[in-house]
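What follows is one structure encoded as structure tokens, with my remarks underneath.
On to subunit A.
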Amino acid sequence: MLLEGRKISKRFGGVQALSEVDFHVEEGSITGLIGPNGAGKTTLFSIVAGALKPTSGRTFFEGREITGLPADQICRRGIARTFQIVRPFASMSCLENVLVAAVNRHPERPRAALEAAARDLLGQVGLADFADQEARHLNVIQKKRLELARALATEPRLLLLDEVLGGLNTQEIQEAVEDIRALRDRRGITILWIEHVMGAIMQAADRVIVLDQGRVLTAAPPREVVSDPRVIQAYLGE
Partner candidate 1 sequence: MTTSVKWIWPAVLVGMCLLPLGVGIYPQHVLIVSLFYVMMAASWNLLAGYTGQVSFGHAAMAGIGAYTSGILAAKAGLNPWIGIAAGTLFAALLGLGLGALCLKMGGIYLSLTTLAFSQILHIIIVNEYEVTRGTMGLQVPGLIPEYSKLAYYYILLAATVLVLFILYRMIHSNLGLNFRAVQNDETAARAVGVRVLHLRVLAFTAASAMAGFAGGLYGHYLLLVTPEIPSLDLQFYVLAMTVIGGMGSFVGPILGAFAINILAEKIRDYGEYHVLVFGLVALATARFAPEGLIGVWRSLRRRPAR
Partner candidate 2 sequence: MKRHGKGMAIGLVLALAFCSAAWAQDTIKIGVVGPRTGPAAATGAAFDEGIKLAVEYVNGKGGVLGKKLEVAFEDTAGAPDKAASGFERLVTRDKVVMVLGESHSSSALAQIEVANRMKIPFIVVEAWADEITAKNYRYVFRAGPSNSGVVNQTIAQWVKAENFKRAFVVAENTDWGIGIGKLTENALAKAGIPYESMITERNSQDHYVELTKIKAFKPDVVLAYIYGVGLHYFVAQAGETGVSPQAVVLDGAGPPSLWPDYWKNVGDYGDLECFVSSMHEKVELTPLAKLFREAYTKKFGKAPTDYKSRSIFDGILIAADAINRAKATDAEKLVEALEKTNLETTRGTAKFGLTPGGPDYHQWMPPMLVIQWQNKQQVVLYPPQAATGKLKR
């Protein structure tokens, strides 16, 4: 088990966003996280990544507790994320966006080496030509790729992807799924993945966790989830 959450609850004022969520992510897996809007998926991500503190409950990474650690420490432990609504460093160039992540991972390395690596990463996500442009000039899809490159530059063991397929056509979705699989297969990065494009997640994931109204509905391989009446109910009831 690479990541484990025990009885995680989160309240915002009067709203119970998560209640006693238990879940885990196996090392080397691609785990999907699905559920209707407002189910608490992104809240759970933010808690794992340290951007939010849970009201109660604990999180463990590689067997060690990470509950309540600040986001930058969790990042250094090996968890990286992308954001549902993209958050690039708008006034910095694409190269600098990736560099920020790289210099905090390897502050000891010379700038030139880090820059070369960052350019390489940008090339891998197809942004080689945009390296010296300010991030604000990219379109949304390019920004998502930039975020991915930035997350990869932190050299994570676990990557949290939040709706990276939005706005892509069928052909592009297929390519993206392949790319994500390659991340796991070639780099050995475990992936926890929130996605609304059901087909893609069912195709790529080894296991799927379903959240509904702040609770875990089920966690099982995709085939079982698809046929689970509770899941169908949850989506239809929306």
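How these were chosen: all candidates are chains of the complex that A comes from, given by their letters.
Assorted remarks:
We take it that contacts are C-beta pairs under 8 Å (C-beta built on N, C-alpha and C of every residue); 3 or more make two chains touch, one makes a residue touch a chain; residues count from 1.
All of these numbers come straight from a predicted model, not from anything done at the bench.
Every option in 1 or 2 belongs to this complex, yet subunit A touches just one of them, candidate 1.
Those residues of subunit A whose C-beta lies close enough to touch candidate 1 in the complex are 49-51, 70-72, 75-76, 80-81, 83, 87-92, 96, 99-101, 103-105, 107, 111, 150-151, 153-154.
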